[in-house]
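The structure under discussion appears below in the form of structure tokens.
For this view, one protein chain was removed and the others were kept in their places.
Moving on to chain A:
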Amino acid sequence: MATRSLPILLLALLGLLVANLMFGAVSIPFKSILEGFQVGNANYFTVHEYRFPRTILAMLVGAMMALAGALVQGVIRNPLASPDVLGVSHGAGLAAVFYMTFFPDADIRWLPAVALIGSLIAALMLWWLCGQHSSTIKLAITGVALAALYASCIDFLMLVKPLEINNALLWLTGSLWGRGWNQLSMLLPWLLLIPFALWLAKPLNLIHLGDDSAISLGIKANKLRLASLAIAVGLTASCVAICGPIGFLGLVAPHLTRKLVGGRHQILLPSTMLVGAILLLLADLVARTIDPPIELPAGIMTAIIGAPYFLWLLLRTK
């Protein structure tokens, strides 16, 4: 199963990468794209300064969010789990909306940093409330409760300061518009988390046998859980800081991948990164080309694609 899916996924990714460079408000033929990488070319801005960094960013963010989702689902052992249940993206959202409503004149460049701090505080909050030795179900429920609390605070802020709703809503749906080289360079250090995540694949398989079996097989269940969640928090926080909370990606991508390649984490984790990248590239491509020159936020597209698929998946599996 896995050997059949992987080449197809890779091909799909490659195809989407090229499609993202070719299509948009203006279509550029394949040949001109290569020329567009040269300084001074007529398409230099569109290809090199705009579409290329945005495409790479979509690929990385998609991969990282999907990986975070797979890690959380692996640890919490609940199909409905996703980075969202940790309250991290809502924490980032609250910090960002707070910043936008109370400091409307402040420099927008600080927004990613503010969102990142918000999500990390949210993670620490969860950690402080649950501690190391609580059960995963307690962790999940606390996370959901905290997320709901942050969401209500966001609603409150937007109702009190309706003027800034547009900017805030736009950010909260998650978008790749206007993201380029700068944002890409901000994301790069966080890629270091990926090898650590992949390194956890084998012990993650064992924890699926249940804590007792895993411990008797030499796994430090609590430490593993902490490490996985910490990595998931880091991955999600960095992505959300840059693109806003792009919904459903962390939930749907691992499920879809499990259908394709099975549940072994050594294969699941890399494949889910591929699937996540494909999903976000597709979402952003559709968002840019469906009604040019109008640009829809990619987060809306992932929700439109993701939600019905997820329902179908749930109805089928029972």
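Rule of thumb we're sticking to: a contact is a pair of C-beta atoms (placed from the backbone, for glycine too) under 8 Å apart; a residue touches a chain by one contact, two chains touch by 3 or more; residues count from 1.
Here is the rule we use: contacts and distances are computed from a predicted model.
Participant: Absent chain per UniProt: "Flagellar protein FliT", "Periplasmic binding protein", "Processing peptidase" or "LLM class flavin-dependent oxidoreductase"?
Facilitator: Going by its UniProt entry, the chain not pictured is "Periplasmic binding protein".
Participant: Using the document's definition of touch, tell me which of A:Gly15, A:Gly131, A:Gly178 or A:Pro308 contacts the absent chain.
Facilitator: In the complete complex, the chain left out is touched by residue A:Gly178.
Participant: Which is it among A:Pro104, A:Gly210 or A:Pro308 that touches the chain not included here?
Facilitator: A:Pro104
Participant: What residues on chain A make contact with the chain left out of this view?
Facilitator: On the side of chain A, residues 24-26, 45-46, 49-51, 104, 107-109, 111, 159, 161-163, 166-167, 170, 175, 177-178, 180, 182, 288, 291-295, 297 touch the unshown chain.
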